[in-house]
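The structure's right below; bear with me while I get my questions together.
With one protein chain held back, the other chains of the complex are shown just where they sit.
Labels run A and B following the written order; every chain starts at residue 1.
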Amino acid sequence: MGFPGFLKKYSGWIVLVCLLLFPLSAGTLVSGFYTSLFIRIFIFGLVLLGFDILMGYGGRPSFGHAMFFGTGAYVSAFLFKYVTSSIWIALGGSIFSCALIGIVIGYLCIRSHGLYFIFLTFAFSQFFFLFFHSWKFFGAADGMSGIPKPTLGFLFDLGDRTVFYYFSLGILVVGYLLARHIVNSAFGRALVGIRQNEERIAFLGFDVHRCMLVAFLISAIYGGVAGCLFTGYQNFVSPAVYHWSLSGEILIMDLLGGMGTLIGPLIGTAFVIYLGDFLSSWMHETWLMVLGALYVIVILFSPEGIMGLIKKINALWIQKDAV
Amino acid sequence: MSVDLFFTNLLYGLTIGSALILIASSLSIIFGVMGVVNFAHGSLAMLGAYLGYSLILWKMNFWVALIISPLVVGALAMAIEGFTLRPLYGKDPLLQFFLTYGLAMIIGNLVLYFWGSDPHGIDKPILLQGPTSIAGIIYPKFRLFVFIFSAVLAIVLWLFITRTTWGIILRAGIHNRELVGAFGINMSTVYTLVFALGSALAAIAGVILGAMRNINPAMDLDLVTSGLIAVVIGGLGSFRGAVLGAFVIGLSESFGAQLWPGFSKFTVYIVMVAILLWRPEGLIKEV
Partner (left out) sequence: MLLLVYGGNPKIAGENCSRYTFQCGHTTYSVSAPGVSWMFDNLGKDIFLIGSDYSSGRDICGWFKEGYLKRGGTIVGEAYPPIGTSEFAPYLSQIQHAKPRPKLVAGFLLPVDTIDFTKQYAEFGLKKEGIPIIFALGVYNLACLKAAGDPAEGMYDIIHWTPTLPHKENVEFMEGFEKFAKMEVEDAVVLGYEAGTCITYGLDQTGGDPNNEKLVDAIAKRQWVGPRGKCSFGPNHSVMHTTYIRQVKRVKGKLAPMAIKDLGLQTTPGDATGPGGQCKM
């Protein structure tokens, strides 16, 4: 098989093992700050998994995914502050509320395509933003602070950063396996078919709208779970979680990583978050320029993102081997 | 609401709208001809505003700035179009939209880098400072100017699009690019010029808005979202629709602030969603 082949087959496991071992080195090799960074990567990675199912596989570009992330965040904030600090209840609440929103808004949006879908999802997410920006009960523009730390209910203290790291990593792994299962199923392939040729799939007997609605729902739930973890970690929530620039960032991460590959968006998330952190320390606010430039370059030269680049390199390697 | 207050709100709503007309109509032209939803439109307007501010800082007067700034931005826009948009023609229009999103980030942050984060202002020309009165309602002179100026510019553009040969070529190009090409007209050049024209108009809007309000590095986002909403409400690709959409936004902001203060911004989005769901072609169907 050779070394590159070995790498390719077990790369997933290698990455996983590295991630599992990472926090143990924190404090010695690298500062605990990076644990924080990874937690953010895991949280956003969850959003991207669901988002990729909708956009990468299903072909519907949502410019409003902040509404699911935000709903998960606010619902969890409310539950943590006023009801219970159990993370399981918060996860359940987030999933339920996002599923509800996902069905209602999804039903309204799903008939639209392309640009119109972008505008619709944008407008709906703006509703949420404006709403929570003005709603006094949820803190209006100031948001909610002093949210108690979540509890696992047994053994470990979720308030500890390392514990939270493993917890969110665990959820991400579960989320990824689930997403992988979904896209490999008949449903997943129908989605791809819809993206490529909607009419034809309809003629094959698939209920296109129902498929897309399910995809929308799935992506909503992933967003909500991520939002819940976000609040659980930050202990603070503000209307910024509903801002459309978040939706834009999600789009960028998906495209940069490689739409429709599941792994791609995860790489994209890690890349953008790490790059953002790295650059913002010496470029302050103007690092967004670099991100924008990268985005433009990727769109012009490699619209399939980082995964596309990897595939091309892989193809070249195989060619070389064959010769 | 008293009759007096009603007319005041009406008048003010029309003013808010007229400031938006230039942005919305230029956005609409770019989409109508090129099929590109230019998310960087607000950033180009902002660039125009900052350039105007710098020109005035270098002791030029308002009117000179109003002419030079759009010329510079227009030239820049031609370069942007050539290097970034042109390679994408014929490909997925979504990709073009995402590209302009990236461009908006770049331009927005370049502005921040060169001009800093403090807000600035453009002083209005002395002639146009202060209030005047229309039918007993006190009205700022400068806004009257903006209203008339935008209306004139919009009418000129409308006449250009409908009455001149170039205008007809533009509209034909929307419907069938290849056929127009077959007539020997180079659509690439047309696209570049349209993009430059649209961006120059955005720059003019930027300078004017800089005088009406303030100039800050976040203004591009607000402008582009308002512009997009206006264009969607009016109908993508329809020039008259963009103008109408701008007025709808202006009026809903004006009356909304009076009637539902906390929720005035909602009304615009409610209209937008309603249009997208039940009449996606927008309020005006452009033939």
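Side notes on the structure shown:
The criterion applied here is as follows: contacts are C-beta pairs under 8 Å (C-beta built on N, C-alpha and C of every residue); 3 or more make two chains touch, one makes a residue touch a chain.
All figures in this text were calculated on a predicted structure; none of them were measured in a lab.
Looking at the complete complex, one finds that the omitted chain is in touch with A, B. Of the candidate positions A:14, A:141 or A:297, contact with the hidden chain is made by A:141.
Summarising the interface, chain A meets the missing chain with residues 133-134, 140-142. The chain not displayed touches chain B at residues 2, 4-5, 8-9, 12, 15-16, 118-121, 123, 129-131, 138-143, 212-216, 219, 222, 253-258, 261-262, 264-265.
Basically, only the chains that are shown with their structure count from here on.
Taking the mean of the C-alpha atoms as each chain's centre, chain A and chain B sit 33 Å apart. Partner chain A is touched in their complex by these residues of chain B: 37, 84, 87-88, 93-95, 97-99, 101-106, 108-110, 112-113, 117, 221, 225, 228-229, 232, 236, 262-263, 265-266, 269, 272-273, 276-277, 280.
Residues of chain A touching chain B in their complex: 61, 108, 112, 114-116, 118-120, 123-124, 126-127, 130-131, 134, 244-245, 248, 251-252, 255, 285-286, 288-289, 291-293, 295-296, 299-300, 303.
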